[in-house]
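Heads up, one of the protein chains got dropped from this complex, but the rest are sitting where they should.
To keep things simple, chains are lettered A and B as they appear, and every chain counts its residues starting from 1.
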Amino acid sequence: MEIAEAVLDTALIGLLLTMAWATLHTQRMSAAIALFAGFGMVLALIWARLRAPDLALAEAAIGAGLTSALLLRAASITREETIRIPTSRLWLRWLFVTAVFAWLAVHVLALSTLDGGHSLPELVTGQTPNSGVRHPVTAVLLNFRAWDTLLELLVLLLALLGFRQIARHNRHPYDADHHPAPWPLLKAWSRSLAPLLVVTGGYLLWRGSDDPGGAFQAGAVLAAALVLLRLSGQLPVFRWSRWTVRLAALTGPALFLSVAIGSAVMGEGWLNYPDNASTLLIVLIESAATVSIAVTLAFLVAGEEEDIAE
Amino acid sequence: MTIVTAYLLAGLALFLIGLHGLLTLQSMLRRIMAVNLMGSGVFLVLTALAARLPETDPVLHALVVTGLVVSISATALALRLHGALERHREDG
Partner (left out) sequence: MTVALEGLRIVLLAGGLFFFVTGSLGLLRFPDTYTRLHAVTKADNVGLGLLVAGLSLHSLEWQSTALMLLIWLFVMASGATSAQLLARYQREQDRQESASNGNR
């Protein structure tokens, strides 16, 4: 069994590093993006191997799926690598990488022997029953470190706003014929896949308080469904001017912020939930956050194209 | 070598592959991908550390989940900037 595990780990690590290198150094951009998606899938397998199912779910949807879609979209408007960044003094760069390697190797290897006094995981496990949910990762995200998660939703919102600002002033002549006409198989497939994705997303959200899953995974899966439907032409263009889009993108941060302010004003402090209401509050926040994450990610990947000229 | 050490080193290697790419590649898109790979390397180090205990460390997992979403936001913004630059060059 030991040997079988060692073989599996070696194969996974070998694949991961080879694909990472090939992603950066293969000739064609389309091949590089395909490799990037494959890299994400290998990484998802590694998360599963490292007993991190939450990460495996999130990585498969976000890292492998949505990021590759983003890259494909960017590559499609790039005229075959027109921008070349000059790289002078290559030896200096190599020297720098080697120095960083040596420095990091010492510290990272020191980390592996770190085992004394891990009070934090025990603290989390001990306190999880009081958090209102039963899955420790969700407890950390939505209760113990809810502050981080709130700020993260704001980062997502900020990215969306930045995305819109840049979109505003630059109209691309190729955008109009950017999406090829959807073809029957893709249409049929997305029609049957999208409801399944919605069910899966809902399930991940629902199970998230007891088992791996939660707002981020659910949001990412729903975003994938939205992107799929958009690309197959079954949803209208995602426009910021639509009130539904705005509402969906803003509910999560707005609800989370009002809970934070409410608990600061009326309760015991920022995001200290009252004991008897924490489950309800967490479920509410998670549901709203799921919708916002889904719409924001879908917007970043497939949002707003030809209406910018107006 | 334990599984934790193996994956720690893999994370380190991944980070360096990304760093090397970031410094030496000439294409903007590849550089954005390289930064993503560096991020994945950091996540790998964190997750390997989380697996060093018999019961995995939920704080580190929560950190990485957060990091994944932040990383796609940053990538989306970077790609948008890249697109704007591309258009600017075409127009000019």
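As a working rule, contacts are C-beta pairs under 8 Å (C-beta built on N, C-alpha and C of every residue); 3 or more make two chains touch, one makes a residue touch a chain.
Remember, predicted model here, so these are calculated numbers, not experimental data.
The hidden chain, counted over the whole complex, makes contact with A. From the options A:L120, A:L186, A:A254 or A:L284, the residue with contact to the chain not on display is A:L186. Contact between subunit A and the absent chain runs through residues 183, 185-186, 189.
As a working rule, only the chains that are shown with their structure count from here on.
If you average the CA atoms of subunit A and of subunit B, the two centres end up 12 Å from each other. In the complex of the two chains, the subunit A residues touching subunit B come out as 5, 9-10, 13, 16-17, 20-21, 23-25, 29, 32, 36, 39, 43, 46-47, 50-52, 54-55, 58-59, 62-63, 66-67, 70-71, 73-75, 77-79, 81-87, 90, 93-94, 96-97, 100-101, 104-105, 108-109, 111-112, 114-115, 118, 120-121, 124-125, 136-137, 139-141, 145, 148-149, 152, 155-156, 158-159, 162-163, 166-167, 169-173, 214, 216, 293, 297, 300-301. Only residues 2-21, 23-34, 36-37, 40, 43-45, 47-53, 55-59, 61-62, 64-66, 68-77, 79-90 of subunit B touch subunit A when the two sit together in their complex.
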